[in-house]
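This structure is in structure tokens; I'll ask about it shortly.
The other protein chains are all here in position, but one chain of the complex has been omitted.
Showing subunit A:
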Amino acid sequence: MSQDLPRLKEPYSTRGQQREADMLGVYLFLASEIMLFGGLFAVIFVAHYLHPEEFIAASKKMHVAIGAANTMILLTSSALVAIAVKAARSGHARPVSLCLALSALLGVAFLGLKAYEYWSEYQEGLLPLPGLHTDFASPGEHLFMNIYLVATSLHALHLTIGIAVLGLFAWLVHSRRVKLPAGATATETAATYWHLVDIIWIFLFPVLYLAR
């Protein structure tokens, strides 16, 4: 039975203590990630306050359908990840690796759609990178697109890391390198990170696409 339990590492005296410490560590890390995006949200709110009309005008040019589709994709993947955690706790490896792999694939789909969206915006003259043709109606609109690009690409970067982590765990569980339920805490860690990436998007989506 003992291989079902996580290995007890150096500074801990009980597994319960170790698990609690691991989870507290994860939550603190996520809190710091939230503060990172929190700074960005503060920027968005200030900018919105400074240029209310231009922001609404700019937001109306977003591809709401793509954004909404991406929201659905992430919500679905989060649900799958949650199922994976449940399965991991009860020690079933197959559904765990399956759900994690599917979520990673959904993440890839998100990035694909996002790339398509950037491409369309580029063609519509909405992408504010230097050297690209743009025609903004106002400085406020330009600012909106600047923030949009920074926020969504930072989110995409986090998503990419999340995909790598989920993919890795799917493979580790599949190949029995991580044994369940011993590795459930580790799986939960990866899952919690994915939920965070999802939650950040759930806030970015209304703030950027539905600002009216």
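Rule of thumb we're sticking to: contacts are C-beta pairs under 8 Å (C-beta built on N, C-alpha and C of every residue); 3 or more make two chains touch, one makes a residue touch a chain; residues count from 1.
Throughout what follows, contacts and distances are computed from a predicted model.
Asker: Per UniProt, what's the omitted chain called: "2-hydroxyacyl-CoA dehydratase", "ABC transporter permease", "Cytochrome c oxidase subunit 1" or "Oxidoreductase"?
Answerer: Per the UniProt record, the undisplayed chain of the complex is "Cytochrome c oxidase subunit 1".
Asker: Could you tell me which of A:Ala115, A:Val150 or A:Ala164 touches the chain that is not displayed?
Answerer: With A:Ala115, A:Val150 or A:Ala164 as choices, the missing chain is touched by A:Val150.
Asker: Return the single residue from A:Leu24, A:Ala65, A:Ala79 or A:Ala115 that touches the missing chain.
Answerer: Of all options in A:Leu24, A:Ala65, A:Ala79 or A:Ala115, contact with the hidden chain holds for A:Leu24.
Asker: Touching the hidden chain in the full complex, which residues of subunit A are there? Just list them.
Answerer: Those residues of subunit A that touch the unshown chain are 10-13, 17, 20-21, 24-25, 28-29, 31-33, 35-40, 42-43, 46-47, 50-51, 54, 128-130, 138-144, 146-147, 149-150, 154.
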